[in-house]
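Note that one protein chain is taken out, while the other chains of the complex remain in position.
Chains here go by letter, A, B, C, D and E, matching the order in which they are written, and residues are numbered from 1 within each.
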Amino acid sequence: MTHLTHLTADGAAHMVDVGDKALTQRTAKATSTLRTANNVIALLKQAAEKKGDVFATARIAGIMAAKRCSDLIPLCHPLALTRVEVSFDVQEDDGAIVVYTECKVNGNTGVEMEALTAASVAALTLYDMCKAVDPAMVIEATRLLEKQGGKRGHWTLADHQEA
Amino acid sequence: MTHLTHLTADGAAHMVDVGDKALTQRTAKATSTLRTANNVIALLKQAAEKKGDVFATARIAGIMAAKRCSDLIPLCHPLALTRVEVSFDVQEDDGAIVVYTECKVNGNTGVEMEALTAASVAALTLYDMCKAVDPAMVIEATRLLEKQGGKRGHWTLADHQEA
Amino acid sequence: MTHLTHLTADGAAHMVDVGDKALTQRTAKATSTLRTANNVIALLKQAAEKKGDVFATARIAGIMAAKRCSDLIPLCHPLALTRVEVSFDVQEDDGAIVVYTECKVNGNTGVEMEALTAASVAALTLYDMCKAVDPAMVIEATRLLEKQGGKRGHWTLADHQEA
Amino acid sequence: MTHLTHLTADGAAHMVDVGDKALTQRTAKATSTLRTANNVIALLKQAAEKKGDVFATARIAGIMAAKRCSDLIPLCHPLALTRVEVSFDVQEDDGAIVVYTECKVNGNTGVEMEALTAASVAALTLYDMCKAVDPAMVIEATRLLEKQGGKRGHWTLADHQEA
Amino acid sequence: MTHLTHLTADGAAHMVDVGDKALTQRTAKATSTLRTANNVIALLKQAAEKKGDVFATARIAGIMAAKRCSDLIPLCHPLALTRVEVSFDVQEDDGAIVVYTECKVNGNTGVEMEALTAASVAALTLYDMCKAVDPAMVIEATRLLEKQGGKRGHWTLADHQEA
Partner (left out) sequence: MTHLTHLTADGAAHMVDVGDKALTQRTAKATSTLRTANNVIALLKQAAEKKGDVFATARIAGIMAAKRCSDLIPLCHPLALTRVEVSFDVQEDDGAIVVYTECKVNGNTGVEMEALTAASVAALTLYDMCKAVDPAMVIEATRLLEKQGGKRGHWTLADHQEA
């Protein structure tokens, strides 16, 4: 593909016509990483052991953001998501929390943006909870891991990186 | 600070009481970077030369997301932002577009999350426009650059990194 | 059913996968009751006789809330409702206004939460209009009356209570 | 048609049942016009030549409003729009900017309100940008130009006006 | 004023800084007119006599839209409205329904856009209820009638038109 489909021939932004594309089952997986000081991770883990609210708050924020994706990203199509999952991998030694998301739809366009929005908002929510302790945190590597369904079939970041 | 203020003593998430904090002018600056292949940046630049919609779309998405921050991040306080700016630095040789945001409020809590949400959503919007061309793009280094106002005063990433 | 489907095996909240469930016509009816002093009901009736705004306001609030259900209840799926109705039964002698709602969809999951959310928000809207007169009002008995469609077929509260 | 379908037999507003109507491809085109002083149009054109943000901002506002139509207009059904376009015709000599919108869906009800809401909000956004210069501006002639699909088939304003 | 304040010097859209403007009481009045066939007005009046839902639905839609103005119009500031009123003047002989709105705030920027958005959305809601009967309706003359407060003081359309 050598042009940007979200722009008309004369450069205007539009919500592209997906009305004639086949309705197929489509999934996407994405990730994002919050990197902070090791002691902040320790604080989060401690809090999570007391009561699950730390990660549940970020998870719920991510799930709700996936549903609101087309309301946030101007040229995204509204999609009736049939599944959303958000999970976390706490890598204490690396001072990192990795967010993983997965979205699914029976639709005529993909759910990459929904998965990425969920990952971003979950990471921002974790950031919000830690920002008073460490204002120098970074959200890194928000990206697509895998997508399936639609004309272009199965794509994984791993395959892509090997190629 | 050695505990997470967004959690009560027994670990429950809450929207912390800021009602007794002083109303002061607070600003925050944040950034986020979309990294992609050089030829994608070239496509974006070409499109932007024809008509400004590429960057305007991302800018508007970022501004609107800043206003909706407390609706996305569960424990953020609603704030009547008095200013939002979003700009872009296209680094063609590096295959990068750097998003810069700035938010301002007269309020009793800071606007870091608003600036970070604006930066994330602007970057996601650029991603959305390029994803058909390069599914391996990454959104990198979403972080705070500076904040001012409130009890803890002026903080900059640059000072922090030197320290 | 002996487990909570909204939680994964390890207890994490998720939006469950309904992508493989059949698309069928599903309806749900719900109710909620505002109980207040008899003279407040009299005030509402008087106002309603002048101009229909009292009940229309609550009705519109209920209809709009049904459409926004998946945006309020974190694990609800977005659904394209095909019908929403909200009606009121004013029981002046009992000091009660009973809200009845009905929702319909062609979808792969039910509309109970939509009908219940409509009933709750319609009752809260009536409450809002009366709260200056009677701060001791109660919203009672928000519950499902009937649902139809989907694998488990037809369920009514009446049948259930007889059984 | 000699009655208002959005009202039940006894005059109550409801979201009418469209669940048994056929799913067909439906489109609608609408328009709205901002009329202002000629020198304001000149300012807008100048700004647009520097950077496309003036019209892109209004375009994005219109596209996002089309997606939020059922959240604004109480009795509208939620619809998964498959296409939205917003364009502008600057008529400098007439002191007018004409907004044109087009929406499309595979659905069981039409998209007239989506197209009209997009046109209104795009016009309001242009108004917002000019209001400091000319508080006497008017938004004129927000109306449907054409609709297609559904039981009543193809309708155009032009045909209607000739008849 | 000879430039567009919503654009920076280089033409980028931004939410202008109002943080240093005085907090004053500001009001705005706006209007919009739905013009249709006389028999449609008759239908609306008949319906309104049975139950007030026709006009209450449009009124509530207008009030809620005023509160959501900064979420719809990209460069509007969020404002905590202290009052919103929407009323209707049915001009049966002219085939017109005139919408009047009024908004008020204690704020550092005006509420013109809130009043205009309320008027537009109330007119669109009336349109929605009549569109099956008359697809050739027009929404006319959405405009500001009066504004008060802020640096530029009192402005009325009547004074302006006399001048």
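For this structure, a couple of remarks:
By definition in this document, a residue touches a chain if its C-beta (ideal position, glycine included) is under 8 Å from a C-beta of that chain, and two chains touch if they have at least 3 such contacts.
Remember, predicted model here, so these are calculated numbers, not experimental data.
Within the full complex, the chain left out of the display contacts the shown chains A, B, C, E. Considering the full assembly, C:61 is the residue among C:18, C:61 or C:84 that touches the omitted chain. Here one chain is not drawn; of A:56, A:76, A:105 or A:144, the residue touching it is A:56. Touching the missing chain, out of E:84, E:123 or E:157, is residue E:84. Between the chain not shown and the residues C:18, C:80, C:96 or C:121, the one that touches is C:121. Of the residues in subunit C, those that touch the hidden partner chain are 1-7, 10-13, 32, 43-44, 47-48, 50-51, 53-54, 56-57, 60-61, 64-65, 68, 72-76, 112-113, 116-117, 120-121, 123-125, 127-133, 135-144, 147, 155, 157, 160-161. Where subunit A meets the omitted chain, the residues involved are 48, 51-53, 56-57, 59-61, 64. For subunit E, the residues touching the chain absent from view are 25, 52, 56, 59-60, 63-64, 66-68, 79-87, 104-106.
Here, only the chains that are shown with their structure count from here on.
Counting hops only between chains that touch, subunit B reaches subunit E in a minimum of 1.
Considering every other chain in turn, the ones in contact with both subunit C and subunit E prove to be D. The distance from the centre of subunit D to the centre of subunit E, each centre being the mean of the chain's C-alpha atoms, comes to 16 Å.
Along subunit A, residues 11-13, 56, 60, 64, 68, 74-75, 78-80 each make contact with two or more other chains.
Chain contact topology: the protein chains form a pattern that is neither a line, a ring, a star nor a complete graph. Inter-chain contacts, as defined above, occur between A-B, A-C, A-D, B-D, B-E, C-D, C-E, D-E.
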